[in-house]
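Apart from one protein chain that is not included, each protein chain of the complex appears where it belongs.
To keep things simple, chains are lettered A and B as they appear, and every chain counts its residues starting from 1.
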Amino acid sequence: MEPLSSYIILSSALLGIGIYGLVSKRNAIRLLFSVELIVNAANINFVAFARYANPPMLTGWNIVFFSIAAAAMEATVGLALILVAFRLNGTIDVRKLNRLRG
Amino acid sequence: MTSLQAAPALQEIISLLLRIITSRTFLQIVFFPGFLNVMLSAALLTWLERKVIARVQLRIGPLYAGPSGVLQPIADGVKLIFKEAIFPELADARLLMLCALGLMMLAFAPAVAIPFGEGFVIADMDVGLVYVFAVMSLFPSVILLIGWGSNSKYSFLGGLRSLFQQVAYEIPMWFSVLGIVMLTGTLNLTKIVEAQQRLWFIVPQVLGFAVFFAAALAELERTPFDLPGAETELVMGWMTELSGVPFMLGFLAMYTKLYVMSAMITTLFLGGWSGPGLLPQPVWFLLKTFAVASVIVVIRGTFPRVRVDILLRTGWTRLLLLALANIFVTVALISLGLDWVWRI
Partner (left out) sequence: MPDIAFLALSGLVIVSAIFALEARELIYGAVGLAFSLIGVAGLFILLGAEYLAMFQVSVYVGAVVVLILFTIMLVRRESGRILEEEEPGRLGRAGILVAGLVALAVAGAVLVLVPTYLEAPEFYRVPLRELGRLLASSYAVALVILGLLVGATVVGGLTLVRVEREEKTSGATQ
């Protein structure tokens, strides 16, 4: 079996990729991608720790259960917001969407 | 199994490959009940459909290619392979080909979990039921990509309609098997079949069977739910711009899905591979599966088409209510203590 450190390195790398996306992308949908990647990195972490605990803890898996569902909900609302923002402003470039309007 | 350290000798790699190729699982995947079986069944189903529809419509159907036209699918396949795959200029040809291939792979994926006999399954998963449904939930996105990538209004609308339809009927499908899960307490398809030794699930779960059947028809985009592919409406829906090999892949994928869903109905409600011991278990399974497929084909020849808004409303509300009623019936059964019938 892989040592736990491999999973930690993997999820940290995924976290890094997600943060890079959040910092340097201007397309709102790519920001959403990045958020999903970060949440998935955290989920991998949860499952890995729950598995490698001795005895394996069921709490970890339950947390991931709720995390997946809640992240799906958040993606839904985020996409609806992007749609509305596009309708009102004609763009989804987050640098141009920086004023509260209407 | 020890983990591979540095690059092993070539001899080790070759012996490993030989071991994999002659292993039981690999042979099962390639031949029976895996790849070859699914492909042959899908091709056979195209022939079966054309014959049965023809008889329903007082015609004869394919007649010349082989005895009673049985080799017609091969003739179709060869013709399609030799056809030039024409794509519209602005369509994303790469995406279309990849998605058609992906559709075929997705259609084949659930067959891995479906048991053909006692212990005769490629992958005996403890979550086999959920695995099949998870794979089914991947279809809408691929179809949407094909519809959009064709860069044509008809295809895109067809893809959207397919997407809405399949997503709407996923939920009744999930709910309708909850009764079975409650009665058997497992998601393992082999155990579900074994639990039906005394009585098939179609008897206590009539409502569940009806809902699952309807949802399966909708997932397969078959009449009476075949609006996305209706010739009078949208040419051929999301498959409009496919031709040649991608079309063959998409077309075969639909029939592979038909085979897989029929197999699922057999496994969940009709007792899977159980039958009097005259014939081997896989033969019973195939007989039942093809019987279900024949019923689905006859339904295609008999029923008119459902309008799209009624289709969606039925999926989201009415079928869901029926599935919930099925759950109540199951709870009543359990509280009456009758669930010993399905405990092994």
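One rule holds for everything that comes next: a residue touches a chain if its C-beta (ideal position, glycine included) is under 8 Å from a C-beta of that chain, and two chains touch if they have at least 3 such contacts.
Just so we're clear, the structure is a prediction, and the values are computed from it rather than from any experiment.
Residues of subunit B in contact with the chain left out of this view: 1, 3-4, 90, 95, 125-127, 130-131, 133-135, 137-138, 140-141, 144-145, 148-149, 156, 163, 167, 170, 185-187, 309-310, 312-313, 316-317. Mapped onto subunit A, the footprint of the missing chain covers residues 1-10, 12-27, 29-30, 32-34, 36-37, 40, 43-44, 47-48, 50-52, 54-56, 58, 61-62, 64-66, 68-73, 75-77, 79-84, 86-88, 91-93.
Methods note: only the chains that are shown with their structure count from here on.
Work out the mean CA point of subunit A and of subunit B, and you get 32 Å between them.
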